[in-house]
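Structure first, commentary second.
All protein chains but one are shown at their positions in the complex.
Moving on to chain A:
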């Protein structure tokens, strides 16, 4: 599994408390001398230099002084911002880290800087490396940082949304970003919500349990406590009768070129956003010949901009696609996200470690158990504990059943998008309900199972439940998958609608950080269960299905094949679980308050949607200092534009369906 890239001392309290988010040097400038001579680390029990991975050592050798290792932290720090692009280009081209798994930021408020953290990885597999840069926070709480970080979009196309998110949450400016606007909140939002000194309207304390509730149990309605009597807050002097509310101006501006009589937004007429560059991007999407009929050019059709969503039957929730159409052909596409932004990360940083488990269920609410697994194994690595044998098996059984259930759902709704309205979905929901019955009988809930714990799971399977699982895994589901394939795989209409649609070749997919079935449908055999194994997946005999069409059809076929492989895993796990001790489901004592040693970790699992990563920073306390979710649904959407431009609008819906996004995970 991924967990931490280097932190070799997960259980070591020495780096603890205060040292925590603060490398001992208190400013980036002060960090330099210490780092130039890495051997001279004064940090007590900081990781010895030998823990630098060979890649990082090579990087350091190549770039010399501009790269330092700020012990006791993981990874390396690029202290010369202007070198960042060179470093990352080197990392991509020379070291082979061709995929930017994750980008996020952390607000080290005491030290006065914001740290942007990159996790590049190899599509061939292995652990990601950690590269960081720092920018001063600046004094103005509502202005973005004065110092800008060079945007990595020209090197890794997958950075686009992630950088926008960092801008939105922390106010870090990215220079050279094609479209740096707020993404989860709206244009005009006051402040940078994930900064540590930004408080939400219902703010009660920095960390839970709040003094008012613990241990007395007293509580009051938040509305009665706050100045506005509601979950709102306005800057002083705000005049609600006279303000400019046009959150969409920037969005339309960025799409208007080429639209006749387009109104010019307040920001002036924006240029066409630059096209993605990087590996394989030589052919601009605009060069594709989508006007195959000669007459179409003579028709001189107007381009129009059409909003699909946030309330639209095809967008799988509250996603909003804004498409520019020439006739029926999509010539540009922008996404407006954040309609389900539930502030998962801000809440997660207030919560205790344990509190967050049920919240992860609500990320990708189709496959809650898979999300829980990602979170608990990341925290376990930081705490240095291991679950019991039986718990490992139970986790794998649950996670793989979740994958089957999620793929049933994804395929059903893909067909919905293809126009087979509801009938196929009804078949698959029936099967899914049978799996959910098992979840419910074991965990007490159909969707939000809250099942995994640090070091174990919350309940064991009874004999009956094991029998139920066996019946599903050995009899019912295999039959149903056969039936599904019989009905769909060779279906002429499905083939006609999906083959060649939404094509995105392997190298572009990698550059876009695409993960999950969509990447494997493009011929890249990248699955974290194999690429960077976690839990006990190394014990099972299974394959990673790969197809090479890189289109909607193959994304469908990968999912079907994966369901079969998941079944194999469940079957093996059910056979082996008898060798473990019933009831032995929790390592150590049950605990409510966990203290996680100071440090940071990036842990990831393969959920049905792709790579789900958790980037966690602990300052040694009961709450995460930073809690970031790297969600595949969100990052996969980066590639939607390139997949869609040139297709008809009806196909745009299908392509979106083939990505299988879940809005809870997109917007978090």
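As a working rule, contacts are C-beta pairs under 8 Å (C-beta built on N, C-alpha and C of every residue); 3 or more make two chains touch, one makes a residue touch a chain; residues count from 1.
Rule of thumb we're sticking to: contacts and distances are computed from a predicted model.
Asker: If you had to name the missing chain as UniProt does, which of "Protocatechuate 3,4-dioxygenase subunit beta", "NADH-quinone oxidoreductase subunit B", "ATP-binding cassette domain-containing protein" or "Acyl-CoA dehydrogenase" would it be?
Answerer: The correct option from "Protocatechuate 3,4-dioxygenase subunit beta", "NADH-quinone oxidoreductase subunit B", "ATP-binding cassette domain-containing protein" or "Acyl-CoA dehydrogenase" is "NADH-quinone oxidoreductase subunit B", the UniProt name of the unshown chain.
Asker: In the full complex, which of A:85, A:386 or A:446 touches the chain missing from this view?
Answerer: Answering carefully, the residue with contact to the hidden chain is A:446.
Asker: Looking at the whole complex, which of A:233, A:465, A:491 or A:576 touches the chain that is not displayed?
Answerer: A:233
Asker: For a quick check of understanding: of A:90, A:365, A:474 or A:540, which residue touches the chain that isn't displayed?
Answerer: Residue touching the absent chain, from the options given: A:365.
Asker: One chain is left out of this view; which of A:223, A:302 or A:543 touches it in the full complex?
Answerer: Only one listed residue reaches the unshown chain, and that is A:223.
Asker: Using the touch rule from the top, list residues of chain A that touch the missing partner.
Answerer: 109, 184-186, 188-191, 193, 196-204, 206, 222-223, 226-228, 230-241, 243, 245, 247, 310-313, 317-318, 338-344, 346-347, 350, 358-359, 362, 365-366, 425-426, 429-430, 433, 446-448, 663-664
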